[in-house]
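Shown here: the complex without one of its protein chains, the others still in place.
The first chain written gets the first letter, and so on, giving A, B, C and D; residue counts start at 1 in each chain.
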Amino acid sequence: MRDLVLEIKNLSIRYKTDLETVYAVNNISFSLEKGQTLGIVGETGAGKTTAALSILKLLPERISQVAEGEILLGDKDILQLSDVEIRKIRGNKIAMIFQDPMTSLNPVMTIGEQIYEALFFHKHVGARREDLEKRVDEVLSLVGISPMRKGDYPHQFSGGMKQRVVIAIALACEPEILIADEPTTALDVTIQAQVLSMINELQMSLNTSMIMITHDLGVVAKTCDDVAIMYAGELIETGTAGDIFCSKQHHPYTEGLFGSIPNLKVEARRLNPIPGLMPDPTIIVPGCKFAQRCPKAMDVCIKVHPQEFVRGSHRIKCHLFQKGRDTDE
Amino acid sequence: MWRYLFRRCLLIIPITLGVSFIVFSIMAITPGDPATMILGIGGTQEDIDRINQELGYDRPFLVRYGDYLYKAVVKHDLGTSYQFKTTVWSNIKQRLPVSVKVTTFSLLIASMVGVPIGVLSAVKQYSLFDTFPTVLALFFAAIPTFWLGMMLMLVLSLKIPIFPATGIASWKGYVLPSLSLGLPFAAQQLRFARSSMLETIRQDYIRTAKAKGAPENIIIWKHALKNALMPIITIIGINFGLILGGAVATETLFSIPGLGSMVVTGIKMKDIPMVMGGIIVLSIICSLIMLIVDLLYALIDPRIKAKYSRGRRAAI
Amino acid sequence: MINRKTCPMEDNSQVIYKKPSQLKEIARRMKKNKPAVIGLIILTIIILMVLFAEHIVPYKAAITQNVKNRLEPPSGVHWFGTDGYGRDLFARCLHGGRISLAIGFSSAAFSAILGIILGSIAGYYGGFTDGALMRSVDVIAAIPSILMALAVVAALGASQLNLIIAVAFSRTPAIIRVVRTAVLSVGDQEYVEAAKAGGTSDFRIIYKSILPNCIGPIMVQVTMSVAQNILAAATLSFLGLGINPPTPEWGSIISESKEFMRTANYLMIFPGLLIILSTLSLNLVGDGLRDALDPRLKT
Amino acid sequence: MNRDESLISADKPLVETVDLKKYFKVRDGVLHAVDSVSLEVYEGKTLGIVGESGCGKSTLGRSILRLVEPTSGDIRFRGQSIVNYSKKEMQEMRKKMQIIFQDPYSSINPRMSVIEIIAEFMIVNHTYDSKRACLNQAAQLMDVVGLARRCANVYPHELDGGRRQRIGVARALSLQPEFIVCDEPVSALDVSIQAQILNLLMDLQEEKGLAYIFITHDLSVVKHISQEIVVMYLGKCVEKAKTRDLFSNPKHPYTKALLASIPMPDITMRSKEIHTIKGEVTNPINPKPICRFANRCNLSKEICNQVEPPLKEAGPGHFVSCHFA
Partner (left out) sequence: MRKMSIFLVIALLVSLLSGCGSSGVQQPTAAPKDPVSTDTPTAPKREDLNLSVTTVLTSIDPHFSEKIADMYAFRQTYEGLYYQNELTGEFEPRIASSYEISEDGKTYLFKLNENAKFHNGEPVKPSDIIYSFKRAGEHPSVASRVANVDSVTEIDGSTIEIKLKAPMAAFMTDMCGVYILNEKIVEEQGAEFGTKVALAGTGPYYWSHVDHANGWTLEAFEDYYRGAADIKTIRFKPISDASAGLVAFEAGELDWYIAPVANWDDLVANTEKYKTEIVPANHISVFVVNPDANPALNNPLVRKAIGHAIDKEAMNIVGFNGLAVITDYMVPVQNTSSDFDLGIIYDYNPEKAKELLAEAGYPDGVDVGAIMSWTGGYYEKMAQVLHTSLNEIGIKCDLQMIEQASVSPNLRSQNYDIATYGWSYYGDYSYMYTRWHSSQKGATYVVYNDKQFDGAKLDALLEAGAVEMDAAKRTEIYKEYNDMFMDTATCFPCINKVQTYVWNKDLKVVNYPNFPEIYNWSW
């Protein structure tokens, strides 16, 4: 039984400035199951972070605009919530880990204070300060930092440790959903491994659902149950980790992504990258957005926006599969 | 931390020496000599020569400077005013509190008015709370202090006599000078506080705070303001110095016996000890204020505190 | 991503080398900034009026005394009224603006040149050069600038050139600091290292790689310092250490008008407003420049 | 083609460093950024330098070009020591040694147009008689690195990271060097672009016989491009071996940990526990003469905290600095 905790339907987001309109997220839909991890993969500018921020209504207010769609948390549409209501969800039901631990902690507050705050904003009536402080200690030990250090300031921690603090803040209220926006990109490999395994363990033990946003297929392979691949604001391929990593049918872009990564196992003289660049997000094209770069592009690709090809849990948005639905293995 | 404080205090010494040398040099090339200043049009050339000799003014420049330093440092004697025959120190003692008062009041006006409104207008960006103070600030920042002083005097002591135009007999006397000095700086600080706050609101950690579910007012007053305060404090510190020096015109206009007007008269009268003493004291105060600003940094920002505490500075 | 508007499809075999201008981009951004445009318009009007002052009102009107018509309030004949000598205040303000603006701009230019040279030397070479330069700057900056300028004017004597020197002298430390900070921040960039790796000389690195990239904050500082210099020069004149009469200058006009504060307050209001207008417009332009040069600040 | 064998046949290294050291004075003491690193780069070959941030790999690359002056040690180009070259001699030398930087956003001057950037080195070195000739040559270089000529008069900020990095490559090529230090040239790029640049670099190497030092933190990239690898940890070279040896038979515990930490895009590996090493990299400020990895090492014994392990040969061409290797 699929127990959905978050469902996003037909979400489109635009950034409007004086000069131009950027179509950042275009009609994406996905859902998150209880206790599962959804990986959203894409390159810079694919709209991953925009989608994630919209879930917490953290998009910059003046210039961003949700054109359509809904984000359902249980039966509530987050987009319709008032400021007060959304504040009750932020950090409490849905928490977020940001990419750069160097800048996402307030430099003039102790880390203990910053974790305490997260608890304080969502405290139950009657919760005492001591209880909350105790919880701060708990959370700190959970992420592998000695509670002795809660009086320290962020600058006294290394990058990896800071990211642990950020995670501690996110997990303080035991949220149902954790959104991790490239949590390890800024870290070194060995630290990345530490942090990733820690996130995995915590997620398991807390049974939290997670959205992992990353550009690294390796990270996805390590952590995710479901994967969504994003290109130019659209989800072009979604499925379980098995669908993405083991199936033979892929969107040509996904293939290109895999082809771009030097494989540690196999030696190859040349890589097979995708030629060209991501299209200008200020321009809407009628057809497939990948058509310009696609080695397998057909005439129809340029003219018609592809429909989704569904095969079990595996969905691909590509004309290649429209006809040959049945002929596949 | 204490070592840093000590080091910073020590740094004031070479700066003060430098200041004294520059001022002494400038005063030395100013035309005229002390004796003619003292005598006015009376007296004969012999008198002039005699007085200049008594004052040691006939000696070479560097000897005079060395003598000045020796007296100032070893004997704690800043010399005697040519105009008044009183010691420079007694003059400074008398005028310093006045200057400090006027400056402090102005700075208080500048900060109390400028900073909160600046923060508010950043928070309410694009609203009337932003537009109106910003435009007003633009105007006030462009007004010369002496002109503002004249206008205030025209309106508030001439047309509607509420405040006295001169003197500092009561607290009322401080109102107009402090306003005329403070308002342009308030405008400047408003603009600065606003942009600093806007800058801070854009930071990642503000987003983190929002993601925690922090209410708007906590984000602004707890998370943003403390960070935004750093550059604001810098500008307040710099402004203190500017107000202290800029008070010259205001002091002259409102006939306030402050250090600034003392130095101006000194410059006009070629009263070298007076000018030296005044500027040295003013520059020491400026240096001290910058020191306080540095300490305030440490108070607000633990990173800076850590930097200070780490002791010895890098050799390179 | 490529900005297609600026990267048109061209014949690929042909390289047309042109010196492209980033000024256009800045100008475009400035144009979007309404206050800056207003500032620029006001400034332009003031500068034009001041430049063509001779054609609007001849200088003679500014210095011709007519004691019979002294202290006349503003009228059709004398737009701003007449002063204590019966001279036309409008003409005096207009021609006075010439001096005031000239002092403001040229002292800013003076301190900008000095500041850029010394600041970039300090920032680029660092070490002892930097230390020595910055300590001297600390010293000069520790003296309140107006007093410093006063002392310099008193030492050199009151003339337009000396006023410029005095104001510039007291303003230069601030510019040196700004330039140095900017150079330091740019000096860390890898393209500076790349230039070194390519065998570029220090001088060329400074003027080709570093200065163009920190010209933004410097320009903003210089623009703002024009405004501050106008105020400083006016203050000096007000204190009686300004330009020799009968040459008009805004600060000295106000200074002269002081005694007529009760009887003819327009004498101080008009030049005061002109000072405010010009510093205001310069500040607006400076703000606009800063926004245009730093797109990060724009939302 | 067996590239490893061709490496052995190469007789003399093109560039080598001998006990190269670079120390920085910092607030708290002396930072040993690069500590006694010796390496050789052969003509037409790539030497990879791998390590985490702060291990001194970038400083090493820059010291070789004397962009930072080494504290001690020797740098040789074709056997000729260049450490004591004067500024002028060095300028000559730099025509043969170039560098490509990590960040395509900060490594090219935003106030110069693309063609100006590429032509700049030729102009300052008077490679060609006229400025026009330099510009023409720059245009040709654009073709070489795959930049459309229509971008010639465009400013870098209008281009994406991949193209900017191509500018960096073109600039490095402009003086026709024999040796290029590639300082993390792809780490700031998206994977698809990263692959484009890697391909470009390898093609150029083949075409022009360039020697590379390829600095990166990404093991899969370094494996792909280099024939020999130096693993650095806190300024020290902890392991040096041919690529294949290193990946098939890592000897230093740090190398092992590194290899284990790489997340592989392969869910079959998933069941395997992620191997992590404890702790984090610190700064090599005033380091004691002991094994610098000891405090994070699973194998660490008493001796590790007492004696600094020498770099010893643990196999043919395989050097490792560990007491237990």
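Note that contacts are C-beta pairs under 8 Å (C-beta built on N, C-alpha and C of every residue); 3 or more make two chains touch, one makes a residue touch a chain.
Everything quoted here is computed from the prediction, not taken from an experiment.
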item: Chains still shown that are in contact with the chain withheld from the display; value: B, C
item: Identified contact with the non-displayed chain, of C:81, C:123 or C:198; value: C:81
item: Touching the absent chain when the full complex is considered, from B:78, B:262, B:280 or B:304; value: B:262
item: Touch criterion as defined above, residue of C:33, C:120, C:200 or C:278 at the omitted chain; value: C:33
item: Missing-chain contacts mapped onto subunit C; value: 32-35, 37-38, 42, 63-65, 67, 70, 73-74, 81, 84-85, 154, 157-158, 240-241, 244-246, 255, 258-266, 269-270, 273, 276-277, 284
item: Hidden partner chain, residues of subunit B it touches; value: 31-33, 36-48, 51, 83-87, 90-91, 94-95, 98, 126, 131-132, 134-136, 138-139, 153, 157-161, 164-169, 252-255, 257, 261-262, 265, 267-270
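Going forward, only the chains that are shown with their structure count from here on.
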item: CA centroid of subunit A to CA centroid of subunit C, Å; value: 50
item: Sequence positions of subunit A contacting 2 or more other chains; value: 62, 277-278
item: Junction residues of subunit B - those touching two or more other chains; value: 316
item: Residues of subunit D touching subunit A in the complex; value: 52-53, 160-162, 190-196, 198-199, 202, 217, 219-221, 223-225, 247, 257-258, 260-267, 269-270, 273-278, 280-281
item: Contact footprint of subunit B on subunit A as seen in their complex; value: 56, 58, 62, 83, 87-92, 95-96, 98, 100, 103-109, 114, 117-118, 121-122, 153, 155-156, 166, 169-170
item: Interface residues, subunit B side, partner subunit A - complex; value: 126, 203-205, 207-216, 218, 222-223, 226-227, 300-303, 306
